[in-house]
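Only one protein chain is missing from this complex, and each of the others stays in its spot.
This part shows subunit A:
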Amino acid sequence: MKTVIVVGNGMVGYKFCEKFMAHENSSNFKLIVFGEEPRAAYDRVHLSEFFSNRDAQALQLAPLEWYSAHNIDLIINERVTDIHRDHKTISTASDKEYSYDYLVLATGSAPFVPPINGVEKKGVFVYRTIEDLEGMLAYAEKIKSRKDNGKAAILGGGLLGLEAGKAVMDMGLEPHVVEYAPKLMPRQLDSRSSNVLQLTLESIGIQIHTGKATNKILGNGAITGMDFGEDDTLEVDMLVVSAGIRPRDELAKTCDLKTGVRGGIVVNDRMQTSDPCIFAIGEVALYNQMIYGLVAPGYEMAEVAVNQILDNREAAMKKEIDMSTKLKLIGVDVASFGVPYMPADKGLSIIYENKTKGIYKRINVSHDGKTLLGGIMVGDAADYSILHQMYLNNIPLPDNAEELIVGARGEGGSAFGSAMDLPDTAVICSCEAVTKGQICCSVLDDGNESVKAVAKATKAGTGCGGCKPMLNDLVAESLKTIGKTVKNSICEHFNFSRQELYDIVKARGIKDYNELLDSAGSGGYGCEVCKPVAASIFASIYNETANRQETIQDSNDRYLANIQRNGTYSVVPRVAGGEITPKQLMALGRIAQKFDLYTKITGGQRIDMFGAKLHELPLIWEELLAEGFETGQAYGKSLRTVKSCVGSTWCRYGMDESVSLAIEIEHRYKGIRSPHKFKGGVSGCIRECAEARCKDFGLIAVEGGWNVYVGGNGGANPKHAELLAEKVDKKTAITYIDRFVMFYIKTAQPLQRTAAWLDKLEGGITYLKNVVINDSLGIADELDAEMQAYIDTYQCEWKEAVENPEIRSRYTHFVNSDAEDDNIEFVSLREQKMPKEWA
């Protein structure tokens, strides 16, 4: 039994283990892996996702069980401090010694922090590990609790710096990117594209300062600003240094392995260092006098090292390493490949620039016009994958090479044909080294007929994800060649889209989920994707409440309340139009106090009460019902609220009675379940205090009637509603909204808000106007009748639940005991309570 010690459990170190274990000769070897970080290897490439989900586990590359199942000793939280080449041993920070037959150094790199006066101040961060991010988040919270307009700077305008810029912006700080070079992304972009990028970034709120050398970090203990010399300063509350990386080659220095002048452990094309028993891979390895700061080359190095150790084959690293990159996450397309820019004696460039749209594209072609040498795309990188492939595979250029970036003239032709024209050897997924041939075979020979199945079988698309668009195309095109199409099917249990399923349920009069699964499903028991879709369809067609088929309802619908972080629920009674009497207010206060609920006013002008345990829900509702409240359906994919301003009843500007109308409409649509939640707003004048144009439907009183808007929403992708009809009377306005809502319910995809639905609707608002106003499809009467049926059959689900003993009995935590869930703990917060944090 031979021992391989791997130092570093980062992305490449992990990949080494994975490939090692997958190799047939690995059984005679024992792997011992050391990692300095407090957790097992995680996906550093997608580190920024931690900001939105705070879920370190989701980034993990493999669970701890994976290591033990493969008999790998993973020792985390332990740094290797010395290598003793003469005895072939290493020692660790806790003074333990281990001997090796082979040693693999995968120690990665550390952020380079320039020696600027004051960088040690509080509030200065680097961006590399989960701990760095946790530190930044906590610090940003502190800044925000102190002031509203906190600012954060990023030192370095490269790929990573821009990613960090977006991250601090999402944290609610004003982002400033400070770059020493006169342009952004100096290694990947030429000056013109850099300018275009800068304008676009500034337009989304990221401020750019190029050509700035930072002299000093200002502040007393904690950072308050940056000094660029000559009285030029920038006030900031936080700084993220992203000024490049330095390979972590310190171990090589303890044992005289050869290192480069500017760092990095020198390796040959077999990944061997100057000691043939010691390998270096990933960001610490200096190959061809270069450090490669990307995962794909690191993974290739891991593969080479595995082969060298396991069967000494000819495996070697390629000479040329592809450094093409695409910026992710930031909301602006930026990509470069091959040689992004070059002097004219090396090749010729074709450049397309459109400043009004923030688009810049450049391709570099050889003097004979036959080969693509590289290029840049800013603002529109849709064709990046295919251009990148043409470059990688040396595909001859068409006669009019400019069509590659400006699009073919004439009939819908594309200058490069389809992804299917690529040679089978073209590497589509560079992270996992999967070729076009492998992907197509996976579809055609192995019968993997969805992108998900192909990804699972080949691993394509499971790394950085940059190749997904091309993967989608290849799967779709391969299926086409055997006469199949990728269906917009809901999940493995139903080979239908939501609209098709809606029609099936309606036409066959199917009444419950099991019947649907038996008659239209493809076998199995269903799942958490198709069950709520079916529930929503049943509700839409039969207006049945969520109580009838409770086990197919989504989490919130099942218990008619919103499940919260700790498994307790929140309760929201309807307060139509936001109008509430003092007596009702007192009743809510009394009930909330009695059950010790945290209360908050919602954005929809009502009151949310949090922290109710499952068994308390019917007790709370019993009291609410007695006070005249009814369910607010805050848990459902259904009408939430119709927000209103006070309107002409009180407001001196009001043109009409917005509150009365809001109440009328809210009662009209309450309880109707739809593909997603929907909200309304009614404003009494164009000052628009009810924000009706941010809602799925909105009404604004104007001189001579109501303006009707549809398809707006707030949330993550705010969109203003579009004008459906102008200056119509109240009755007409309601009829139009009735039809709009019904048409949406019948044709939208699951979980598609009206804004996205309208966006995808062919013909857009003009088409919708035709359907709703001119009855172009001849379905207006049907829509009107269906809406009226809903209104006539409304019932309060909570009334039903409280009064029906069978339904009511579902509200217990245990079915064999009256005990409560003792896992729930609260702590106090500003004189109320909140769930206790676990971590």
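One rule holds in what follows: contacts are C-beta pairs under 8 Å (C-beta built on N, C-alpha and C of every residue); 3 or more make two chains touch, one makes a residue touch a chain; residues count from 1.
Throughout what follows, contacts and distances are computed from a predicted model.
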Omitted chain, identified by the protein name its UniProt record gives, among "NAD(P)-dependent oxidoreductase", "Sarcosine oxidase subunit alpha family protein", "Nitrite reductase (NADH) small subunit" or "Xanthine dehydrogenase subunit D": "Nitrite reductase (NADH) small subunit"
Full-complex contact with the absent chain, from A:Pro114, A:Pro276 or A:Gly567: A:Gly567
Contact partner of the left-out chain, one of A:Arg498, A:Lys531 or A:Arg668: A:Lys531
Touching the absent chain when the full complex is considered, from A:Leu64, A:Ala93, A:Ala382 or A:Ile686: A:Leu64
Among A:Asp421, A:Glu492, A:Glu664 or A:Asp784, residue touching the chain not depicted: A:Glu492
Those residues of subunit A which, in the complete complex, touch the missing chain: 38-39, 55-58, 60-65, 68, 75-77, 492-493, 513-514, 523-528, 530-532, 550-552, 554-555, 558-559, 563, 565-567, 614, 810, 813-817, 819, 821, 823-824, 838-839
